[in-house]
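As you look at this complex, bear in mind that one protein chain is not there, while each of the others sits in place.
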Amino acid sequence: MYKISTDHLTELFSSISHDRALYMPIEKNGQVQFDRWMEDKKVRLDALNTVKSPKDLFFPQSENIVAFKIKGKNISIIENRDESEPFVVFGVRACDAASFDILDMVFLQDPVDTYYKARRDNGIVVTLACSEPEETCFCSVFGIDATNPSGDIATWIVDDMLYWESLTEKGERFTETIKDLFESADFLDEEALKSHKEDVEKIIEKLPLHDLSLDGFNSEAMDEKFNSPKWEELSEACIGCGTCTFICPTCQCYDIRDYDTGQGIQRFRCWDSCMYSDFTRMAHGNPRTSQVERFRQRFMHKLIYFPTNNDGVYSCVGCGRCVAKCPVSMNIVKVIKAMGVDENV
Amino acid sequence: MQRIFGLIKDRVGALLADGTVDRVIGWEKGEFLYDHTPAIFNAEDDLVDLVYDGFCASNLSKYLIDESKKDGKILALLKPCDTYNFNQLIKEHRINRDNVYVLGIECRGMLDIDKIRALGIKGIEKVEEQGDELYIQTIYGDKTCKRNEVLLEKCINCKGKEHVAYDELVTSGEDIPQVESNRFEDVEKLEAMTSDERFAFWRGELSKCIRCNACRNVCPICSCVECVFDNKDSVVASKANTDEFEENLFHIIRAFHVAGRCTDCGECSRVCPQGIPLHLLNRKIIKDINEFYGEYQAGQDTNSLGPLTDFTKEDVEPSIITEKGGEK
Amino acid sequence: MQKIGVFVCWCGSNIAATVDVKAVVDAVSHEPGVVYATDYQYMCSEGGQSQIRQAIKDFGLTGIVVCSCSPRMHESTFRKTAISAGLNPYMVEIANIREQCSWIHKDREDATEKAIILARTAVAKLNLNRPLTPGESPVVKRALVIGGGIAGIQSALDIAEAGYEVDIVEKSPTIGGKMAQLDKTFPTLDCAACILTPKMVDAASNENINLYTYSEVEDVSGFVGNFTVKIRKKARSINADICSGCGVCTEKCPSRKAKDEFNMGLSNRGAIYIPFAQAIPNVPVIDREQCIKFKTGKCGLCEMNCPAGAIDFKQQDELVERQYGAIIVATGFKPISLENFDEFSYSQCPDVITSLELERIMNAAGPTKGKLLRPSDNTPPRTMVFVQCVGSRDTSGCGKTYCSKICCMYTAKHAMLIKEKYPDIDVHVFYIDVRTPGKNFDEFYRRAVEEYGVNYIKGMVGKVAERNGKLLVQGSDLLADDQIIIEADMVVLATAIEPDESARNLATMLTASIDTNDFFTEAHPKLRPVESPTAGVYLSGVCQGPKDIPETVAQASAAAAKVIGLLAKDKLRSNPCVASSNEMLCNGCSTCENVCPYGAISYVSKEIRSAGKMEVRRVAEVNEAICQGCGACTVVCPSGAMDLKGFTNKQIMAEVDAICR
Amino acid sequence: MCNCNHSADEALIPGLGVVTDIRVDTPDVKTFRVNALDGGVCFEHMPGQCAMLSIPGIGEAMFSITSSPTNTKYMEFSIKKCGCLTEWLHQIEVGQQITIRGPYGNAFPVDTEFKGKDLLFIAGGIGLAPLRSVINYVRHNREDYGHVDIVYGSRSKDDLVAYDEIIDEWCNEDDVDVYLTIDREEEGWDGHVGFVPDYVKELKFDTNKTAIVCGPPIMIKFTLAGLEELGFDKTQVYTTMELKMKCGIGKCGRCNIGSKYVCKDGPVFRCDELDELPDEY
Partner (left out) sequence: MSIEKTEDSNFEPLIVAFCCNWCSYAGADLAGTSRLSYPANVKIIRVPCSCRVNPMFILRAFQRGADGVIICGCHPGDCHYSTGNYYARRRMTLLFSMLDYLGIERGRTRVEWVSAAEGVKFSTVMNEFSKTIHELGENKKLRDLRCKEFLD
C-alpha cells in the first residue's frame, strides 16, 4: 500500500504520461468524460461517474476492422485496424471496473475478439473508490463493493492523501516503474482508510436502491418473465433511442458496416442498440417488430439470458447511468421492481 | 403546484368517468421524486400514480401520433409549449384530431435535475415545492434552493403561458410570472465570435455526441416513418460518428429537416445525455427565419405554410450571409 | 451490374484540339460497369450513330455514355439512336466535354483531366439509371374557350374548322364582347358590327361549336388532355329552345329603370331585354333584380304576351360538367374604374365621358341613334377635348404602369370621325406621346392632324371643372411651354384597360400564373407567347396583355393552332423524369403538396404492411401527367420518400462522389 | 490446406474466395461454386455449418454451405434472391472475387446422434440447401447410416433446387427413397401434388426415424405438428433456423434468442431445445 499527497497528483500524472497515454475523467465543454490527460486539462476526480463509460477505451464506439480495394473483379484486403498502444486509465469507479470483467466474459471467450484483447492487454486499470455515491447508485445490489474496487490498481482519496494499492501482477509491475513518487503507507494510514471505508459503507446502506432484490431473476424464470403481461405497460413510454445501451458500461452489441470512401471500402465496427428498430431486421421480416419486444429483449438479456450463460453473473453493475439519463426515466430499476414482485402477491 | 395537480386529477377522473375519453396520457410517479415516466392510464382506479409537478418536462405530443391511430378517444395533458408541437403535428396530418381530447394544463416552468446536482446537491431523496422555494431532502442532509435558479433551459426562454390548442383548460387562477428573456441571447453570443472560435466551440460540443438518437426520437417533429439515417437505401444512412464530419452531418441534416417546423420546445437539449446545447442549432435557424422572412412561430396555427415551403418575390439573396460582416 | 459503352467524340477538332481523346477512352474503360469504350470523329453523324447501334448489339450494352457536346444539343439524337438499337432512351447519359471543357480550357493536360472526370461522372450516374417509359394519357377531343369576344370566337372558329368540338363559355347573355360595342375600327374605319356579326353567326351556326352564354366556369380540375370543367348556366328565365326572338316581351315590360350595360349605362332597358339587335343567341334574359314579378310577385306581362310561351320564371341555374383536352383563356378586358381620377370630375359632370361611352354615342344603334349630343342636355357640342393616357403609364399608383396601346389609335379615329361628320366642332387632344406602331397607323394619325385639323396638344390635363354649363379643361402645353385653359362642351377620357375581373380566380382554378396587373403570364414572352406555363392552357387576346383587334385575331388563331396540334394526338406522351413517392417511407405530411407548383401531388389513404401488420396510411401520389419534374418536393421531403426519376438522390450523390474522387 | 490469408484468431477478418461456377437452379435461386484463390476449399466445415459471404460495399450475410465436407474441390452455396446482397450476387459473373469467412455455427450431429439411425429429410423450397450437405455426406459414408427418406417440395416444378442431381443421383441410389411434391397442379408434372406437411402425414413414416426439417417458417411449424401427430417426439426432430446474423461468433447480439446465440449455439437445434427458447423467432 503506497500513498501520495493529492497536491503531487499532477506530478504523478505527468510521469505516468511520459511513456504511456493516460486517460482519466476530464471536463470538456461542461461534460466529464474519459479523455487523454494534458497539463492544461481540467481533471475532475470528484465527479461520480462519466456519462460515456470507460468501456469506450476498450470497446470503442467505432473502430476500423479491415479495408478492401476493388479493381474490376478482384478484391485486395488491407489490414488498417487502429493499432492500440499501452495506456493507463485512471479514476475508474468500482462499477465500471466490474463492467470490464463482464465484457471480458463476452469478448475474451473463444473465439477471442483480437481488437478488444489488444486493448485489454495494453491497458492498465487504476480504479478510484467512490466517496460520495448518489441516489441512482445500486452497485451493492450486484455484489460490488464500492469501497474496494477491483482493477489492476485500487486507489482511495481520503482527505488530502491518495492511497495506492496494486491488486494484480500487471498492477504490481507498473507500480514498480513509478515507485519513487510514493511513500509507503504506515499503520495510521491503514486506520484512516478503514474508517473512511466504513463511512462510505454507511452511506451506501442509506441509498434508496440498496435493498433492491434480484430473486426471481434466474434461468428457470425465463418463460414466466418472458410471457409476463407487464412488458406492454413498462415499454409504452420507451421512445426506442439508444441512450441506455450506449451509456451502459456492460452493453456489448455491435454492428459491422461497410463505408465506401471513394478510394476503397472501409469495413468498421460500431456500437449498436437492441432498442433500434432495424437491429434484427432481415431481408424478409423482423422477429421483433414492436418496441415492446425490443424493450423486453434488453432487460431479459441483462437479467436472465446473460446470467444463464455466465453462471449467474448479471450483465448490470448498478452504475445508475441509465437511471439518470433515460429521456423518459424508464430504466432497469423500475423493471426489476415491476417484474421481481411475485405474480400472485 | 399541489393546487393545480388536484384540479387536474379531478378533471381527468371526471372525464374518464363520464366516458368522453377512455384513456389518459400523463406522467407516472417514478422511483425518486424527479424521474416521472409518461404513461397511459386506462381506468379511473389507477390514477393514483398520476403526478404533475416540477419534473414533468417531457413533451407528450409525440406519443399522440401512434395513440391517435388507435380507436377510442385519448385525453392528453399538454403544457403550453407542448400544444405548439400538437398543432404542428395536426398541420402535418400526423395526429387524428378527433381521437384526442386536449386538456391544456397550466405550467410554472419545469426543473432541471442536472442543475440541482450542479449546485452540489447529491443523493436526492425528496423534493418539495413551496412557492418558489425548493426543499430538497438528501442523504447528505437537507438543502434548499430557489426555483428559478434550476429551471430548465426551455423554461427560462418560455414561449408564453397560453395554450394554442386545447379542448379544455385547467388553470389554478394563480398568476404565473411571465419570465422575460431574450431567447436568442446565446445565439447572438455565438454569432459574435470569430468563425474559428465558433468552429472550435461546435467541434468541442459535437465531438461529445455518442449518436444515441435520443434528440431525434424525442423530437415530435422528427418523427418520420423511417428516418433517412436508419434507412439503408438512403444516401446518408449511418449509425456511428466514425469521423468528425459525420458528427456535423447528422446534426446539420437534422436541423434542416425540422427547419421551419421546429417549435423550439427544447426537448432535444433536455434529453441529450452529453449535455450538448442542440437547441442553439434550431434556434439559429428560427432567428434567421424571423430576421429574413418575418416572425414565424411553428405550431402557432394549423394551416399556415411553413417558411421553407413558402416564398415571397422580395426574399433576401443568399449573398447577404457573405456580406453580413467583415471577417469575424 | 450495368454493361456500359462509352463513346468519346472528337467533334472534328473542337474537342480533340484541347482534349486527348485517346487518354479519356483509356481512363474511362477501367470504370466499374464499363465494358466497351471507343472514340470517333463525329459521334452525332450517321457513321457515329451506327457505330453506337453496332456496339449495343455486339456487347449487349444496357447503357451508353456519349462524351460530346452539350446534352441540350444532341441528347435527343442519341436517345433516338438508342431507341433504334432497342435500348431504352433514358439509359443514355451525355458528358459535356465541349462547351464545358474543351472550348474553355486552353491547357491540354487540364482539359484532358477534366474530361476524364466528367466522363467518369456520367458513368457513375448511368450505373444507377433505370429504364423509364414516358407515361401516356388520353386526349379528350374537345376544346373549351372561356370568353366570347372576338378572341374567343376566332379561336373557336379555327378549332371547329379543324373538325374538333369547341365550347364557348360567355358570362354575358350574348357573345361579341367589347368589339360589339364599338362603332368603327381603326385604321380601315370599317364598321365593327359588320365584321363581327358574320363571325358571330358562323360561330352560332357551326355544328362543332356549342355556345354557353350567360354562363360561368365554376371549377377546373384534371390536367392537359383531360380537364374536367364545371360550368354554371345561369337561369335566363326563358326557355331558349322555343323562344323565336320576336322581342315582343321586351316592348311590353313595364319596368324601364334598369341601366343598359351595353350602352355603358347611357340609356335604360327593360327588366327583360336583348343586349343589342344582332345578339347571338337572339334570346332575351330577365334581370331578376329589376323584374317586378320576381320582386313583388305581381305583373308577368311578358309571360302573357309571349306568343311561344317561352317565359319560365321557375328556371334555376344549371350546373354542367364536361371533359376537355385543352382550354383557351379569352376573357378580354374592361376599362379601369375612374374613382381615383376625380381631377377629371368624371362622376360629377355627365359630359365627361370615356372613349367607350363615346363609341356608343356615335354608334347608330347607340342611345343617341348615332347623333353626337352632350349627354347632359342632348345639344350638339361645339368644342371637344380628348385626354390621353388616363390611368395608363401612371407611376403614381392610382392607375396602371403600362401603356394600354390602343388609345392613341382609337382617339385619332374618334377625332377624325367627328371632324368628318361635324367639321365645325373644334377637337383638341391632350397627349404625352402618340403611339402608332401598326401598319398604316401613322399615315392614319397624320391624316387626322393634317386633313381634318385636329389640334394635338403635347401636355397633360391638370383639372376639368364645370362652370355654368361649360367644362373648363386646364392643361399644360409643353411645346408652347405655357398653361392653357380650354372651354369645352364635352371631354372624352382615353381610359386605361385592365383584364376582366374574372381573370384572377380563373387563374387560380387553372393553376396558371398571372402577373401583378392580373394579365396571364405567357410561357415565354418571345418563343411561346400564346401558351401558359401550365400545360394545356392557352392564351388568346387581351387577357395576356393590351393589344388591338388585328393582334388579338392573330393571337386567337395562333392559340387555336396550338390546340389543334394538341387535340390531333390520340395519346399525350408525358415527360418520364417525374417525381415518384415510396409509400413505405411517406409520412403523409403534405409538405411536398405545398411546394408543388403544378398541384401534381394528391393524397390517398392506403393499406400498407408495416411492422408485420396491415395499417391504413395517408400517402402521397404523384400524377405523372401533370408533374414537370422540378424536384422541389424531393428536397422538402425529410424521409427521402419522394424521389425524382432520372435525377434520383443516389444518382446525384454518385455524381458528386465521382467528381470528388 | 487453406491459404486464405487470415490468421486463425482474426474472427472478423475474411479471406478471399473466387466464384468459379454459377448454376441457375430456379428463377430466384442460383448455386455458386466458391474456391480459394488458388483452387481447393477455403476452410473445412461440417454439414449444416454456414459461412459469411460478402461483396465489400454491398453487405455481408450468412449462408449455409450446401456442398458436403467430403467434397474438397470446391464449396457450394445455393442462394435465393431476396435482399440487396443476394440481388447483387445474382448479377455477378464467374471469376468475381468475394470475401468469405467461417465456418460458423454447430453442425448436424452426423457423427453422434445420427450414426446408425434411419434418417428422414424433409425440405421445402430453398430449405434443401442446408440439408443437401448432410444428404451428400450421408451418401458418401453410406454404411454408417440406416435407411434414408427424402421428402422435398416446392411451389412449382422449376422451383425445385438441384432438381437434376435429385433425379440422376439420389433417386437411383439404393436404400434411398425420394418423395417429391409441388404445391399446385402443373402440366408436365405427374408426381405428387400437395404441401409438404400434408404429404409427410400421408406417408405415415414409422417413428423410429430421426427427422431433419428445413424450409420456410410456416412449413416447419406445420411439419413439426404433423410429425408429432405421427408419434415422433421432439428429441427426434432437428431443424436449422434462419435469423439475422452479423458477427457469426456469438458476440454482436443480433441472433440472441433467450440464452442461446443462433450463430454459435445453432443454427441446428433439436426441437426440444427449441421449445426451451422463448418463441421470438
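Chains: A, B, C and D, in written order; residue numbering restarts at 1 for each.
To be clear about the criterion, a contact is a pair of C-beta atoms (placed from the backbone, for glycine too) under 8 Å apart; a residue touches a chain by one contact, two chains touch by 3 or more.
Quick caveat, the model's predicted, so the values are computed rather than measured.
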Touched by the hidden chain, restricted to displayed chains: A, B, C
Contact partner of the left-out chain, one of C:365, C:465 or C:630: C:630
Among C:113, C:170 or C:548, residue touching the chain not depicted: C:113
Hidden-chain contact residue, picked from the options C:231, C:595, C:626 or C:641: C:595
Where the missing chain touches subunit A, by residue: 67, 69, 76, 78, 80, 259, 261-264, 266
Where the unshown chain meets subunit C, residue by residue: 70-72, 96, 98-101, 103-107, 110-111, 113-114, 117-118, 121, 513, 533, 577, 595, 597-598, 628-632, 634-636, 644, 647, 649, 652-653, 655-657, 659-661
Missing-partner contacts on subunit B, residue numbers: 190-191, 195-203, 235-236, 242-246, 248-249, 252-253, 255-256, 259, 281, 284-285, 288-289, 292-293, 307-309, 311-313, 315-322, 324
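We adopt the following convention: only the chains that are shown with their structure count from here on.
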Central chain of the complex, centres being mean CA coordinates: B
Pair joined by more contacting C-beta pairs (B-C or A-B): A-B
Length of the line joining the C-alpha centres of subunit A and subunit B, rounded to whole Å: 30
Residues of subunit A engaged with two or more neighbouring chains: 70, 255, 260, 272, 277
Contacts with 2+ other chains: residues of subunit D: 84
Interfacial residue positions of subunit A with respect to subunit B in the complex: 28-31, 33, 48, 51-52, 61-62, 132-136, 203, 206-209, 233, 236-237, 239-243, 245-247, 255, 257, 259, 268, 270-273, 276-278, 323, 325, 327-331, 333-334, 337
Residues of subunit A defined as touching subunit D within the complex: 65-66, 68, 70, 73-75, 77, 79, 106-107, 111-115, 219, 222-223, 226-227, 252-256, 258, 260, 264-265, 267, 269, 272, 274, 279-284, 287-288, 293, 297, 300-301, 304-306, 308-309
Complex contacts: residues of subunit C adjacent to subunit B: 584-591, 594-595, 603, 610, 615, 617-618, 636, 638-640, 649-650, 653
